[in-house]
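For this depiction, one protein chain was excluded, whereas all remaining protein chains were kept in their positions.
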Amino acid sequence: MRGIYKIYPPEVLALENVDWSLKKGEVHSIVGENGAGKSTLMKILSGLIKPSSGKIFIKDCHVIFSAPYQAMKMGIGMVHQEFMLIPSFKVYENVILGSEKDLSKFGGLLDKRKAKSIIKSLSEAYGFEIDINAAASDISVAAQQKVEILKQMFRKVEIVIMDEPTAVLTPQEIEELFGRLRKLKEMGKTIVFISHKLDEVLEISDRITVMRKGKKVDTILNKDITKNVLANMMVGRDVIFRVNKPFKTPGKAVLEVDNITVNSIKRKTLGPVRFNVYEGEILGLAGIEGNGQFELVEALIGAMALSSGKISVKGIDVTNIAIRDRRKYIGFVSEDRKYTGLALKGSIKENLIMTHHIKNEMHNLPFTINWNKGEIFAQRLIKDFSIVCRSISEQCISLSGGNQQKVVVAREFTLNTPFLLLDQPARGLDVGTIEFIHKKILDMREHGIAILLISADLDELFNLSDRLMVMREGKITGILDPSETTKEDLGAYMLGVKENV
Amino acid sequence: MSRFRKFIVGILGLIVGLILSILIVKMQGKSPLEVYKALFGYSLGSLLSIISTLNAATPLILTGLSAAMAWDAGAINLGQPGQFLIGAITAALLGIYLPFPVWISIPLILIGAAAAGALWSGLAAFFRQKYNMDEFVSTLMLNFIAEYFTTYLVTYPFLDPKAYVASTTAIRKAFTLATPDQFNKGIYLAVLVAIFTWWIVKRWGIGYEWHMIGLNQRFAAVGGCKTERDYSLAMLYSGALSGLAGGILILGGTQHRFMKGIGGNFGWDGVMLAMIANNDVIMTVIFAFFFGALKAGGIGMEFDTSVPSEFILVIEAIIVISVVATRATIDLYGGKLKALVKTRRVVKNS
Partner (left out) sequence: MKKISLILMTLLLASSIAVFAAAPTKIAYVINGSLGDHAFYDSGYAGLMQIKKEFGVKVKVLECKFDPSLYYPSLLTAARWADVIFVISYGFEKELARIADRFPKKVFVNVDTNVKDPKHLITSVVFRQEEGAFLAGATAAITTTLTQLPGINPQKIIGAVGGDDDIVIKAFMYGYKKGAHYIDPATKVKIVYIGNWDDPAKGKQAALQLYAQGADVVFQVAALAGIGVLKAAKEVGKYAIGVDSNENSIAPGHVITSDLKEVGKSMYKIYKMILDGTFKRGHLYSFGVKEGMVGLAIDDYTKKILPKGVIDRIERLQQSIADGKLKIEPYKAGEDM
């Protein structure tokens, strides 16, 4: 790829003059912070988007892709971050979707037997161990990823692009994935691995390309580089991997969760769950997604009714009070800022005063909002949390992901609540913003706020938490001390191999 | 989007719409110049024309705001026609039977009309809260019920036996809000209500909560907005605006009584207005006057050029589509154009 530019409308420069090459049979990683242009570059290679300028050559041949199927014909396939499977279809049906034509018999009828046998042999050849007759909705996330890879193999793809494949996996599953990737490499496939997790990149790649702010920093051989150098290249400065966390003796219990259970028709039940979060403590909650974290969050915030049990904050029973009243005691950063954390089409100002608008100091008459105060308040938060924006009237949708999350964090951290519920507060953000948010979280801890931190990022949990709690199938299966636990150990708890409660 | 930009986009859409309509008129073999001359002459060309325009705009301001307010709060109230009729029949009956003096009766009649409209939309809100029935469907269905119910009322129990069509008798003369020139003084009230609505939306807590709920209901709920209360209030307020529109038409319109079909297109035109104005209060009022002018001019256009006045509906539809499409196009292609220009610049510099 030569001289690639991509400018997203209206004026977002995503890629700037990128030259990049891929050798047959290698595992090539692309690392960079969020928004560095990794995914954009690969989407261009796989034909999903068109470059604003620049050319692509395959074996010295200039190619122009205007749709993914054209890239596919040239042997390039991409496994996206969000899987593109139809939940009600069976595994093999998902695999052949889009290429049924090659499998037709009698001029139109699908030859299911042939399809199944081809896929079965493919699956065996690569050691995938997957039930091709299961419905896509019934299999685990890791298995769904396998299906996506299988899909590419079925299309006889030579170059497999994997966009952040490890983000959704547990440590054990990541190992499995790496094994599978190595096997693919042995069979002559070329693999592009997009990630921002340096350890993984160093483990799997032959060559590594570092990107920063839409530009290629360099491409280097794996054996020539260390983690710190890589991180430096990525961020453009030295990064502290360990957070300095002063020791603190926890104080009184702030959040008391007393044997709560949630029964719902569609989802698994939560509980009974019982735990406390203490003043000045960060309690980390680990667990594979879908093991009751969602219900716990909804129950704490009041969006889902409890079937039994009691929740209190600072001794005040909040079990049955409305969200509006509950928010006096609970600050909440949601895992999805787009659907819960923000009104993307609203202005920054409007987003920042949410929940604050209930407070008396925002009113001049009881039913009105004092927008002068609101604007002063918003300006202050923008300064305090270094939110980069043009004005407080700008729509949140035009902010970068990191700045959007800062808006959420700024709003929730200034509510003066004794308890903060943080659900994946740093997911999908670049290293700089993560650092910033982590620092703010520790500040809150300093101020004696009780914090429940839910995260899928084990590094984050280990770095920040005073105690670790593991949830599995709606129950607490372990309370651990992060200083005496290894990641692998935590993984074992998450997968249900170990329990200590 | 800034107000200025909104305004520009609106004007651009209008221009596109008018140009398209010129083409259609041409295709019909009529002279666009004459059509527009007639349109202008009969909407703004003389005092009588201006009165016609203002009279047509009066109910439109309120039904337009009715749709805009509900949608802004994420409540898909499409029941403006029904709420309008219920408000109108209430005003007509109160206007016939209220025995009180004028200064107390007129406010009572208007409050009654608004309350009746609110009751009608409140039914839909109640069904939603109680049985989770989509207000999109229930308000539409309630339109039919309102239409047949009011027709029944004026055909049987409240029929004026001397009238040649199904209608009530006229309201007491003293209650009318029309000048001898048939100018509907209700427009003052409509504008006042519009200002009040603007105040609620921009300055009140509930206005803020409505807007946030409309943008992202879950965000607002988690943020502590009283989503259920706000939803109900939005529906009630929206219904009250439509009902008030009906009431003002009875008191200040030309009929002074409820007759079959009196709602005309005011309800649906309001829906269209809110769509063009993107639920913005000020834009809704501006477009209400514009549509009022089209409505008034349409009769003259048909009269002078024998282009049927239904053509106004075509123009309206074209304008709706072109304003909405222009809005989207400017966002899309404006962005693409900027991207292209920047690519040129960046590539050249490196």
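By written order: A and B. Residues from 1 in each chain.
Convention: a residue touches a chain if its C-beta (ideal position, glycine included) is under 8 Å from a C-beta of that chain, and two chains touch if they have at least 3 such contacts.
Everything numeric here is computed off the predicted structure, so don't read it as measured data.
Considering the whole complex, the hidden chain is in touch with B. Touching the chain that is not shown, out of B:72, B:209, B:302 or B:316: B:302 (per the contact rule at the top).
Residue-wise, the contact with the chain that is not shown comes from B:265, picked out of B:63, B:121, B:265 or B:284. Although one chain is not displayed, subunit B still touches it through residues 42, 48, 52, 55-56, 151, 155, 161-167, 170, 182, 249, 253-256, 259-262, 264-266, 295-296, 299-300, 302-303, 306, 309.
Heads up, the rule we're going with is that only the chains that are shown with their structure count from here on.
Taking each chain's centre as the average of its CA atoms, subunit A and subunit B sit 45 Å apart.
Across the complex, subunit B meets subunit A through its residues 2, 202-209, 211-212, 215-216, 218-226, 332, 334-336, 338-340, 342-343, 346-347, 350. Residues 3, 5, 7-13, 16-17, 52-53, 301, 303, 322-324, 326-327, 332, 334, 339-346, 350, 353-355, 357-358, 363, 367-369, 371, 393 of subunit A are the ones touching subunit B in the complex.
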